[in-house]
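A single protein chain has been omitted from the complex, and every remaining protein chain is retained in its original position.
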Amino acid sequence: MKAADVLLLVLDLAGTLVFALNGALTAIRSVRVDIVGVITLGMITALGGGIVRDVIIDRLPPATFSDWRYLAVAGVGALVAFALGRRLDRIALSINVFDAMGLSLFAVTGATKALQTGLGPVQAVILGAITAVGGGTLRDVLIGQVPSVLRSGLYAIPALVGAGITVVAVRLGVDGLAAALVAALACFTIRMVGLRYGIDAPTPRDAPPS
Amino acid sequence: MKAADVLLLVLDLAGTLVFALNGALTAIRSVRVDIVGVITLGMITALGGGIVRDVIIDRLPPATFSDWRYLAVAGVGALVAFALGRRLDRIALSINVFDAMGLSLFAVTGATKALQTGLGPVQAVILGAITAVGGGTLRDVLIGQVPSVLRSGLYAIPALVGAGITVVAVRLGVDGLAAALVAALACFTIRMVGLRYGIDAPTPRDAPPS
Partner (left out) sequence: MKAADVLLLVLDLAGTLVFALNGALTAIRSVRVDIVGVITLGMITALGGGIVRDVIIDRLPPATFSDWRYLAVAGVGALVAFALGRRLDRIALSINVFDAMGLSLFAVTGATKALQTGLGPVQAVILGAITAVGGGTLRDVLIGQVPSVLRSGLYAIPALVGAGITVVAVRLGVDGLAAALVAALACFTIRMVGLRYGIDAPTPRDAPPS
């Protein structure tokens, strides 16, 4: 493998690990589930977005499912969350940082894979965002909550921005790795600024009270 | 394109538009979601049934996702619902009419596509109904409600009738467009009569109170 590929793989696995930790911890905090539930929900958070993407672009079986490294990293992350439970809250800030990293990386790699299979630019942007937010959405549905990505905060929007920059760069023929890093950084920055200042996307004027 | 194909495309896009409006409006009324949620839920209502159908019949990537016209129409419908909010209620009657049109069209086109890929008649009828009710079902799951199609009213039944007439007509070799219109009209009529007179499908005798 080239150095750039190794770097991307390592970052991708880091995103997977943090999504699994975060997903399992969210499940533990929200509902009464057993070890099967914690591990399932952690793994679905980490791998679900990539699986939905691969179903849509017809790359089956899904990469995040057939590649044992993703399964192993996701499983370990979920197990650690089960073992440590809310003591992970102490590193919640770091978890938010890593979660934003995962969001950024998945948006970029998801959009790239969509372009590679010949989808149009708008479709690739949407699929990048689906890759990034899909796992958490599936988890929220399974624990009986309206997915947080639909309700508040800036989560899908930075993913769309990151995927959008990726698509523009590929179309302009800009070098892959540099463009990927810029796109991921833009997504990461918007996400962290949104978290820091509690920025929400606009809501419809007649929305029911929260 | 032939005139009949243009007509079918226009009707299909009209159904998509109204499903997006209706889906976004249902989301606004039911839960507190932001602009990301409104647009996502509107688009899923409009495109979700076709995506589920295309996954099942292995026509990936799904037509309603790769064809930009469906994406654009669904996105515009959801955006309009976000901008106007409950002021759309004034045209709620029209929305019910258009929703019934969308239901009818999707049942017919879904069954037709299923037959084209070689599925048997019963499977094609079921897939027609899934195309018609799938998007709204996904939306209801995402906003934490038991899908209304499972609970009351006549919604899946007219879709099954429309898809059934389509399948019988194709098997008998009856001319495509005329048969499609009869099938859609039958679905539309049953749906509107059901709405007008508040007809429900039978419920099991020991059902919990609503």
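General observations
Every chain is named by a letter (A and B) in the order it is written, and numbering of its residues begins at 1.
The rule is short, and it goes like this: a contact is a pair of C-beta atoms (placed from the backbone, for glycine too) under 8 Å apart; a residue touches a chain by one contact, two chains touch by 3 or more.
This is a predicted model, so every value here is computed, not measured.
Touching the chain that is not shown, out of A:I28, A:I57 or A:A179: A:I28 (per the contact rule at the top).
Only one of the listed residues, A:L7, A:V55, A:V122 or A:L185, touches the absent chain: A:V55. Touch with the hidden chain on the side of chain B covers residues 55-58, 117, 119-120, 122-123, 126, 137, 141, 144-147, 149-152, 155-157, 200-210.
For chain A, the residues touching the chain absent from view are 28-38, 40-41, 51, 55, 58, 60-62, 65-66, 68, 71, 82, 85-86, 141-144.
The definition used in the following text is that only the chains that are shown with their structure count from here on.
Chain A maps onto chain B through a rotation of 120 degrees [Cα fit, steps of 5, range 0 to 180].
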